[in-house]
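Removed: one protein chain of the complex. Kept in place: all other protein chains.
Let's look at chain A:
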Amino acid sequence: MKQILYAVSLLDCPSLKAISKIGGLHQMLGLHGYSFAAVPRDSLLCLPNCDGTNKIGASFETPCGRMLIKSAEYMKMISSLKPNIWASLADEVPAWTSEKRNRTSVDRTVQWLDDCIALDPADGGAVFGAIVGGSSVGERSRCAQEVSRRNVSGYWIGGFGLGESMDERPALLNAVTDVLPEEKPRQICGIGLPEEVLQGVAAGIDLFDSTYIYHLTLGGFALTFQMDRSKEHVPSYQLSKIGSDNAKINLRATIYRKDTSPIVDGCSCYTCQNHTRAYINHLLNVHEMLAQILLEIHNTHHYLGFFRLIREAIKEGKFELFCQKFIQTRRGHLVEAAVCA
């Protein structure tokens, strides 16, 4: 069963009335073989705005301006969309917020979880309780404990990817996951870089969503990091001059003008099976839409493959080794570049 995330885009298009008429997300997008998880935050179009959020509702910055969403409105959207999973409304705050504001966000988020559960339609999908707490280990733990007391099917961990550093993250993540029951899934928003994903997995996170792939594609980058665990990766420092590294290549670079190889040799995605780096380089240069389409196909495929490797490594009891090797290879090219500089 494949999963897709749908950020409850708080824009009026399509209207809730239209979505209900159509029959919900699965009908509207014509993706019947997929599961949908609906969450309040869309890291592209719908960013949490902690200054605007108050006790009435959560505030978001959207292309249509600021919007304030109450629990009742949010639940109306959920019942129109009919997702398989939905996260409760959260008051997400960035890492530099004051202690007082952070505490308030936890209280509010828990209150909204109760509101949402109360308004949950009988045939609604599974609810994931939202957990916040900013950069305070104490608040993170408190929130997780409160939420775990509610009758939820899983947990949606918000407030990450909003300014905290990679170094502080493991402690914050563990503060949450240490408290949560083992048998319920944990989803996190805003964690996208492969190294960050590994951090999340190490802390016990099961589901990830981020805009990592989207931004890569927009920039003309294609993921190339080694997927075959048996091969030794040979780093090349020259690539870093054009923004490429061992994880990705910048297909706008002129070195790819005549490169008739696929993005990744042996990759089974549509793009690599049908097209060359030279062609995509050309499409990027002439600003053709097909460039983004082909890149997105490959990047999604490659990134999902990364998660498959993680699952395999965990099953074989070799996850830590996998992490070490991965990070080593990534940083290898930086070391070389420094040496040769």
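Methods note: contacts are C-beta pairs under 8 Å (C-beta built on N, C-alpha and C of every residue); 3 or more make two chains touch, one makes a residue touch a chain; residues count from 1.
As a convention for this text, contacts and distances are computed from a predicted model.
S.K.: Considering the UniProt annotation of the chain absent from this complex, which name among "Serine/threonine-protein phosphatase 2A 55 kDa regulatory subunit B", "Sorting nexin 4", "N-acetyltransferase domain-containing protein" or "Queuine tRNA-ribosyltransferase catalytic subunit 1" applies?
M.R.: UniProt lists the chain left out of the view as "Queuine tRNA-ribosyltransferase catalytic subunit 1".
S.K.: Considering the whole complex, which of A:283, A:310 or A:323 touches the chain not shown?
M.R.: The missing chain is touched by A:283.
S.K.: Of the residues A:22, A:202, A:227 or A:309, I need the one that contacts the missing chain.
M.R.: From the options A:22, A:202, A:227 or A:309, the contact with the absent chain belongs to A:22.
S.K.: List the chain A residues touching the unshown chain?
M.R.: On the side of chain A, residues 13-15, 17-18, 21-22, 28-30, 257-258, 260, 270, 274-276, 278-279, 281-283, 285-286, 288-290, 292-294 touch the unshown chain.
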